[in-house]
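All protein chains but one are shown in place.
Presenting chain A:
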Amino acid sequence: MIEAPDLSLGALAPFLLVFGAACVGVLVEAFAPRERRHPVQVAVALTGTLGGLLTTLLLAGERQVTAGGALAVDGPAVFLQATIAGLGALSLLMFAERSLDPARSAFVAAAAVPAGSPRDRELMTATRVQTEVYPLTTFAIGGMMLFVASNDLLIMFIALEVLSLPLYLICGLARRRRLLSQEAAVKYFLLGAFASAFFLYGLALVYGATGSIRLSVIRESAAAQAGGGVLLVLGLALLVVGLMFKASVAPFHAWTPDVYQGAPTPVTAFMAACTKVAAFGAILRLLYVGFGTSEWTWRPLVYGIAIVSMVVGAVLGLTQTDLKRMLAYSSIAHAGFLLTGVLGYGGGADGTALGVSGTMFYLLAYGLTTLGVFAVLTLVRDGDGEATHLSKWAGLGRRSPLTAAVMALFLLALAGIPLTSGFTGKFAVFRAAIDDGAWPLVVVALLASAVAAFFYLRVIVLMYFSEPAADGPTVGVPGLPTTLVLAVTVTATVVLGVIPGAVLDLAEQAAGFVG
């Protein structure tokens, strides 16, 4: 007789809503008439994610393990789920933008038609839109929310797949430069599959070493065999590799520039913001809950990877001439900064880690700013779609002062200039790291920030101090969805920089793991 596991429906409500919306989306895709689909899909997806956000917020303060011990409902889970749901909803708004592209959508009308074929050229100018992207994205959001809450390694793996598979697909759905987009999807899929395999292998080894996939049991077992079995350490290393891949941390970053460049810009925004949050949520949970008592096993590893990631991101970012690639390297550098926060293992109130609250705040701030940057990117267009080559942005400050000002704000935030959210985030993670004695790492991080600042500045120089080119790009007038995204992200970037107290407080209160 199998006993039904103990399920707390309240704790599961966010998942039910988001996955429910995704399933409804699939049904809509099958049954609703084509011309009605777009608004309905957008409505369903937004209802799901915003409902997920609300129900998550209602769970604030909850601390329990449910679903037979497979799911944790605790501060970090709730905070990060809410972050993912919120950022996901904003990304969906960007997906739904229809007034920028002359063909009314950033997504290809029929992904299965070979690129460059007569049929493809025909569809190129058609205003038919494709709406599978909404349920796919909703699934991905659900997977991400599960990822940060999973209390055992198997659930974590399933969540990893649930979030990854739709992402691979939607990367290949760009309406323009389709081959580039499909190449990106294949690359992402291949490398992602490897990463999943690493994760799975690590899971097996850890299970072999500890006899359990439950994080709390692993923790006890790891503590008991201090000095470490080879299996355990090896398994941990493989798990970390799998997660670092998703977080686009160097040296596991090779896919990032190509995929960021090839994917449709709203999808890039979604990946850059939400995937990063989810991956770091999982990293935090794995390291703090699963291996919290054997810090020595992962500390040197994370320390080294953080340095590599910051240096690679900052230095290679310098040589980029395409904005999306540049932002990809910037994302790699930021992953390194986030890892300095992960190292801040202690110092918080009630035995929590300063690093957890710092990293969570950073993720929120970085996610919002990144969404904003990519939203601006979708506005600047020429005949061939988005004008992402740097030289196209020359003199934008003169031609379109508001767009340029918004972009400059985001870039300054990414560079970590005070009075923007980027600075508060950096300060929070660096404080956690120094508090834990990792000041050499912080010095490296600061130097990397200075190098990275150069490429952010270069865009500002181009926009403001260069003369506009004669045949420069046009700046589209965004419709309501993108305007909304920009309004939210600009406000958040400023507010989290000037008066971050309330959100920092929330992050600090939410820093305690269960399990």
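To be clear about the criterion, contacts are C-beta pairs under 8 Å (C-beta built on N, C-alpha and C of every residue); 3 or more make two chains touch, one makes a residue touch a chain; residues count from 1.
Note that in this section contacts and distances are computed from a predicted model.
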{"item": "Options \"Probable peptidoglycan glycosyltransferase FtsW\", \"NADH dehydrogenase subunit M\", \"Branched-chain amino acid transport system substrate-binding protein\" or \"ABC transporter permease\": UniProt name of the undisplayed chain", "value": "\"NADH dehydrogenase subunit M\""}
{"item": "From A:200, A:326 or A:412, residue that would touch the chain that is not displayed", "value": "A:412"}
{"item": "Contacting the left-out chain in the complete assembly, out of A:60, A:443 or A:477", "value": "A:443"}
{"item": "Chain A, residues in touch with the chain not shown (by the definition above)", "value": "398, 412, 415, 417-419, 423-424, 427-428, 430-431, 434-435, 439, 442-443, 446-447, 449-450, 453-454, 457-458, 460-461, 464-467, 499-501, 504-505, 508"}
